[in-house]
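The following block contains the structure, expressed as C-alpha cells.
All protein chains of the complex are present and in place, except for one that has been dropped.
After this line comes chain A, so read on.
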Amino acid sequence: MRNSLAFTFAGEHLVARPSGALHWPAAGLLVVSDLHLGKSERIARRGGALLPPYEVADTLARLEDDIAATDPGAVICLGDTFDDMEAAAALPPATRDQLGRLTTGRDWTWITGNHDPAPTGLGGHAADGLTCGPIAFRHIAGDGADYEVSGHYHPKARLNIRGRAISRPCFLRDARRLIMPAYGTYTGGLRTRDRALADLMGTGARAILAGLPMVEIPMPR
C-alpha cells in the first residue's frame, strides 16, 4: 500500500506524507500546518465541553515520527500552531521540553497564523512568511503571483465508493498553489466544494488524500 505520494511542484520534487506533513527531500525541509495545539484547553477555558486532553501529545507524537522518518535540517510550522496564545502559555513543562528537543539542531520556523501571533520561548524563530528557492511559504494563500505553499483552510475531500463516503483531510494543488491539510489531531475540515476553496484553486486542481492508502484524485468541486 502506498504510504507517501511524490509529485512535482514549481519544478521541485515534493512528497506528501499520510500524516498530512509535506517533505521536500532536496531542501531537507519538512512542513506541517495548523497544529492547533491546546484546542481542548481553549474549549474548556471558554466553558465548553471537556474533551480528552490528549491532542497535544498525539499531534506531537506524530510530528516526532515524521521528523524521525525524514530527518529534516529545517522545519516550517505554517501557522496556527497554537489554538491561541493562552493555549501556548498553558503548555505543561513536559510538552515544552518535548518541543525544545524537536527544535534543537534544526532550522525551525514558526510562521505566524491568524490564531497565534508568534509563539515565544520555544526555540526556533518566528516569521510572517518565508521563501525557499522558487516557493513561498505563508499561512493564508495570497494572490497567486508566485509558487506558494499555505495552510489555514483545513481542506478535506470526500470520495464515494459504492455508496460509501470516505472523507479525509487533503492536500490541494494546482500549477501555482499547494494548500496543506491541518496536522493537529483535533481539527475539523472544510470541504473542497466550499466556495472559499473552489474559487482559490485553478482548473485541473488535484486533491491528495491524507491517511492510508494515499491517493490523488481530481479536486472534488
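To be clear about the criterion, contacts are C-beta pairs under 8 Å (C-beta built on N, C-alpha and C of every residue); 3 or more make two chains touch, one makes a residue touch a chain; residues count from 1.
Note that contacts and distances are computed from a predicted model.
Q: Between "Cell division coordinator CpoB", "ABC transporter ATP-binding protein", "Carbon monoxide dehydrogenase large chain" or "ATP-dependent DNA helicase RecQ", which matches the UniProt record of the unshown chain?
A: The chain we cannot see is recorded in UniProt as "ATP-dependent DNA helicase RecQ".
Q: Give the residue, chosen from A:L51, A:A89 or A:A175, that touches the chain omitted from the document.
A: Hidden-chain contact among the options goes to A:L51.
Q: Touching the hidden chain in the full complex, which residues of chain A are there? Just list them.
A: Interface with the chain not displayed, on the chain A side: 1-2, 6-8, 40-41, 44-45, 47-55, 57-58, 153-154, 158-162, 164-166, 185-190, 194, 196, 204, 206, 209, 212-213, 215-218.
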